[in-house]
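On to chain A.
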Amino acid sequence: MKISIDKGLCKGCGICLSICPKNVYGFSANRNSYGSSMPEAVSESECIGCSLCERMCPDAAINVEEEQKCG
Partner candidate 1 sequence: MNRLMERYLRLDALPTLFCAGCGNGIIQYAAISAIENLGIRKDTALVSGIGCSSWIPCYLNMDVMHTTHGRALAFAQGLKLARPGKKVIVFTGDGDCLAIGGNHLLHACKRNIDITVILVNNHIYGMTGGQKSPATPENAVTKTSPFGAYDEPMQGAEIAMSLGATYVARWTAAHPVQLQKSIEAGIKHKGFSLIEVISQCPTQSGKSVYGNKDPAFIINYLKQNSFIYKEGMEEPSGRIKCGILLHDNDKPEYIERMENKTEQYRKRL
Partner candidate 2 sequence: MEPQLAEPSPKGSRKVILQGNEACAKAAIYAGCRFFAGYPITPSTEIIEFLSSEMISVGGTFIQMEDEIASACAIVGARWGGKKAMTATSGPGFTLMQETIGYAAVTETPVVIVNVQRGGPSTGQPTMSSQQDIYQVKYGSHGDYEIIAMTPSSVQEMYDFTIRAFELSEKFRTPVILLADEVVGHMREKVTIYEGEKAIRGGHRNYVVSPQEDFYTGGNCLVEGQLHDEEGMRIGHLPSKSGEFIRSICGKIQNHIDEIQDVQSYFMEDADIAILAYGSVSRSALNAVKQAKGIKLSADEKEGKLRFLKKLVRKKSAEENPYSHLNVGLIKVNTVWPFPEKQIRRLAAKCRYVFVPEMNNGKYCREIERCLKECKVISLPKIGGEMHSPAELLESIAKEVKEDE
């Protein structure tokens, strides 16, 4: 799965970290536009595409998509 987090929308609330059933997320050293810590899909390969993080992100910052296979 391909997980992307919008730096301009994320407010760093941490809900995605807490609710992911596969613990895909961890806080990163990156900062969002607000200056707070941003999550990062540290174990992206574990993602099962349940989309709970998309639904639970209050700021529409997360997008989970199946990875496009090239060729």
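Methods note: a residue touches a chain if its C-beta (ideal position, glycine included) is under 8 Å from a C-beta of that chain, and two chains touch if they have at least 3 such contacts; residues count from 1.
Quick note on selection: all candidates are chains of the complex that A comes from, given by their letters.
This structure is a prediction, so every number in the text was calculated from the model and none was measured.
Engineer: Scan 1 or 2 and return whichever one touches chain A in the complex.
Structural biologist: None of the others touch chain A; the one that does is 1.
Engineer: If we count contacts the way the header does, which residues on chain A are in touch with candidate 1 in the complex?
Structural biologist: Within the complex, chain A touches candidate 1 at residues 6, 8-9, 11-15, 17-19, 33-34, 36, 52, 54-63, 65.
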